[in-house]
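For this view, one protein chain was removed and the others were kept in their places.
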Amino acid sequence: MVLDDPTSRPAPAGKARTDAPWRHDARPDELKHIGKPIRKVDARSKVSGLTKFADDLVLPRMLHMKLLRSTMAHAEIVHIDTRRAAALPGVKGILTGKDMPIPFGILPVSQDEHALCPDRVRFVGDPVVAIAATEEEIAWEACRLVEVEYRELRTIGGIHEAAANPEPRLHDYGVRGNIHRLENLEFGDLQDGFARAEHVREDTFFFEGNTHLPMEQHATLAHFDKDGKLCVWSSTQTPHYLHKALARVLHPLPAHHIRVIACPNGGGFGGKSDPFNHEIAAAKMSMLTGRPVKIALTREEVFWCHRGRHPVLMRSKVGVTRTGRITALDFQSYLDGGAYGSYGTASTFYTGALQTVTYAVENYHFRGARFFTNKAPCGPKRGHGTPQPRFALEVQLDKIACDLGLDPAQMRLDNLAPRDSLTANFLRIGSMGLGACIEKVVAGSGWKERRGKLGRQPNGRYRGLGLACSSYLSGAGLPIYWNGMPHSGVQLKLDRSGLVTAFCGSTDIGQGSDSVLGWIIGEVLGIDPLGIRVVTGDTDLTPVDLGSYSSRVTVMTGNAAMQAAERARDLVADGVAQKLGVPASRLVFADARVFDSEDPKRGMTWQEAVCAAEARLGTIGTVGSYAPPPAAAKFRGGGVGPSPSYSYSAAVVEVEVDAETGVYTVPKVWMAHDIGRALNAAVAMGQIEGSVYMGLGEAMMEEMAYRDRSHKGQRIFVHKIPSLLEYKSPTTLEMPAVVTYVVEDPDRNGPFGAKEVGQGPLLPMMPAVANAVFDAVGVRVDEIPVSFEKVFAALQAKQDGKEPRYGPATDASGVPEVDFGDSLKIKTPWQGGDGTAWNEPKREKKAAK
Amino acid sequence: MTEPGKVLATFSVNGEPHEVAFAPHKTLLEVLREELNLTGTKHGCELGECGACTVQVDGTPVLSCLLLAVDAVGKQVRTVEGLARGPELDELQHTFADLGAAQCGYCTPGILMAADALLRDNQRPSRDEIKQCLAGNLCRCTGYLKIFEAVELAAARRRGEDAQPSKESIHGAR
Partner (left out) sequence: MLRLPSFTYHRPKTAAEAVRLASEHGKAAMYVAGGTDLYPNMKRRHQTPSQVISLQDVPGLHAVEVQPDGRVAIGAMVRLATLERHPHLLRHHPAFAHAVREISTPLLRNMGTIGGNLLLDTRCTYYDQSHEWRESIDFCMKKDGAICWVAPGSPRCWAVQSSDTVPVVCALEAEVELVGTAGPRTIPAAELYRDDGIQYLTKRPEELLTRLWLPAPGAWKASYVKLRRRDTFDFPVLGVGACLWFDGDGVVRKANVRLGGAGSYAIPAVETEKLLVGNELTDEVIAAAGAAAMKPARTMDNTDLDVYWRRKVAPVYVARALAACR
């Protein structure tokens, strides 16, 4: 069931509506608050140090909890002896795996985690014992006194190892061996597509994993009170899913006795979207001890939580016409999932979903495999599963443009996916501003005059320009667990004081979602957005919003807020109309007044208007809810990819390379992003610049590197650099100058036409950097990060007369051999397909219990 | 000599004396946050690797995670809570709020304290001087650009100019 499908929503009574449901076609001059650089509702507290993050909370008699984590990459737990720890003065509670036997996980198909490992550890950092004490130091010391006896198992260290070693299996579910997922989707007629191609390329790419690195280290405070109710404050992006996981593991504690409050997040980027071991263990510990329990993770533990970018090995075969039109794309991705499922099923699909929404792809074959390995689990990071294939595709297109002698920018412009269309894999594109984005960055950067001509500079270094594009979704079309309820709900309460309070389950992770509520409601009701009280992320008080992930909040919460506000406006209009004796349809809501459009002096203040409505109708409250329109894709696996709308970005990056060493810098970036409509100009800019920053880090330096050493039969396999110093992220000195273009191509599915901005502009950075390095010094680095060493190695290869490239083997040996089975075959829309598959291949996977 | 047991000391924080008891191995970060409940000062590593814990001691920005609290006794400690003058925000706080230079806001207190010290010594810092000054503060949200712009704008306002953010920094390039 889909609530409030914009196509079927009836116009409210009273004034006949001429605008589209979400007012995407409103003219900027009609809008009072939307699009203006108003402060965020929480800006003053944030600059005053008054925002309370989870670790800032303290309760009387609070205990501090620490986790003892596995020192082994892969082992069975033989025995745990906590007696010495229990005897340490100050220790108040100890938990082990047997205390929380029910498994959990973010996706219903992979409930494969335990709050504490009961019998097996799967990576260095997997938690085994939880200890609470009166002081954090005591809990830490006590952990050192626990003796854990392990029986070591063979370590599975990466994609190739997992493919080659079905045993030992990390989990007893999945496809087979250490293959967690296999997907095989075929849209259209690949053979025909390649037959019609005038040029075919096959390339192999690798994208190393990297992590979110939020500045705030995760923290949780849990309090099980004397009424038998549990309250958990946590740095989480998804309070609703944490609530579900707690209810599951803490069974038989009823779900309605559990309250989750999402504190403002000190950065999330997807890294606080899973329910975590420490959150559940803290809750259980509070139930055990009867006292509030806090756990604040160390930086190293944040690396163990991870859920970041999957390492992905990719092989892409593409056939194009002479003008670069893609007649066939055959794409394979191999994901290193780490130790658990997490969002991995969705991540796997995402490595194949969005290739089709930027440029027309006539026939498309996607195969994806996800493996279990003994690393910290991967999951969703900004761009979730799509940056890796985007890197591959955009670099490959750059190579094709070279092969064909085309301008990479023009080639893309000539082959854009059309607006208001269905793609080969049945994604519904609405507004599509990629062309405008490309034009902006091409003009701004002087692309036509400067590309390929910058060459050697007076300082002896080489400059070059690279271009890349991308697209991202404005929220996933389907919820994480199947249900027919809204994805986002907003309640409004109107007070006699004139105060409007908005209740919503959404979570502000710095992106400004609290403010989005304020701006939209303020716009609809004609009142000051900063005067609205926003109550969010509290499962006791606020209606469910699924969480701050997949760039869904602005569109989904925004639309729900819009509906709630419009309903409130109708109620207030009713009260005012009656009091003033003018028809409700003539009333205008602006400047905190409600007045007659034909006689503006006739009216009342907003507060008087609310009172008039309450006098007539009783207590004033409204609700709004939103669920995305139904997807056109009906085949199995078609649930990942559909979205109410797609944002578009284009980037040109300039690099300066020291050809003697491979060291390079990025002095300047031009980034254009089609945001639909910027609800707040300055805040949108901040999201774009932040994406440029994070993309730059991924492009140049960030990686989840592992130490893999063996000595006398002992293998150590552990994250090499779990610290802010050694996991390199760009500082003020690496940040380039950025010219940002906010392109507005309003989409009818978004509030006032808005689309996402939080993730999309990150994606083109990585391929644009790689393409720019090629423009500067003529070498290809087909691997992320494009580190100095790799540029140097490619330059050396060039010097030695070898292929001027660094990357995984270009032939089929570059990827592991995996039997994907038969593909699920779907006719494309232009073949007359209806979104269903026309065959039914055998399936071998089995879900975890 | 200070034994491992607790010491009782009087601190001057944001111009007010505070009497607190704490063990000598406690850092200023711990005492500010856990004894004085001044949680505006943040922490991201406790090893000197992020700058989130920056406070001013006798006007100099330092990392409170690597400074013993006992060594701050007798000195003027200033934290983000001490930036505003009563209900009125400091210029830096205003410009950070207006430009969205605080996204999640976690790095913000540390950056404000470093930037405030810069503006006291240098009324007209160049973009490069601002970058250098903030080269010990990591921010994962903003890409720093709004932060640089906010510092420049605040500098202008502290000089008494009626400066406004550029159109480009708010609406982007045309």
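All chains are identified by letter, namely A and B, in their written order; residue positions are counted from 1 within each chain.
As a convention for this text, contacts are C-beta pairs under 8 Å (C-beta built on N, C-alpha and C of every residue); 3 or more make two chains touch, one makes a residue touch a chain.
Since we're looking at a predicted model, the values are computed, not measured.
**Student:** Looking at A:Glu734, A:Glu756 or A:Glu783, which makes contact with the chain not pictured?
**Tutor:** Candidates A:Glu734, A:Glu756 or A:Glu783; residue touching the omitted chain: A:Glu734.
**Student:** Among A:Glu198, A:Asp599 or A:Glu726, which one touches the chain that has been omitted from the display?
**Tutor:** A:Glu726
**Student:** Looking at the whole complex, which of A:Glu137, A:Asp528 or A:Asp570 touches the chain that is not displayed?
**Tutor:** Looking across A:Glu137, A:Asp528 or A:Asp570, the contact with the absent chain belongs to A:Glu137.
**Student:** For the full complex, which residue in A:His24, A:Arg39 or A:Arg69 touches the chain that was left out?
**Tutor:** Residue touching the chain left out of view: A:Arg69.
**Student:** Given the full complex, what residues of chain B touch the hidden partner chain?
**Tutor:** Residues 1-4, 23-27, 29-30, 43, 45-49, 51, 54, 60-63, 66-68, 70-71, 114, 132-133, 135-137 of chain B touch the chain absent from view.
**Student:** Take the complete complex as the reference. Which residues in chain A touch the chain that isn't displayed?
**Tutor:** Residue positions of chain A that touch the missing chain: 69-72, 124, 136-137, 140, 296, 298-300, 660-663, 701, 707, 709, 711, 714, 716, 718, 720-723, 725-726, 728, 730-734, 787-789, 792-793, 796.
The rule we apply is simple: only the chains that are shown with their structure count from here on.
**Student:** Using mean CA coordinates as chain centres, what's the chain A-chain B distance in Å?
**Tutor:** 30
**Student:** For the complex, give me every residue of chain A touching chain B.
**Tutor:** 37, 39-40, 42-53, 55-56, 58, 212-217, 264-269, 298-299, 440, 444, 509-512, 681-683, 685-686, 688-694, 723-725, 729, 731-733, 735, 738-742
**Student:** Can you tell me which positions in chain B touch chain A when the two form their complex?
**Tutor:** Against chain A, the touching part of chain B is residues 33, 37-47, 49-50, 52, 79-81, 83-84, 89, 92-94, 96-109, 112, 130-132, 134-135, 137-146, 148, 165, 169-174.
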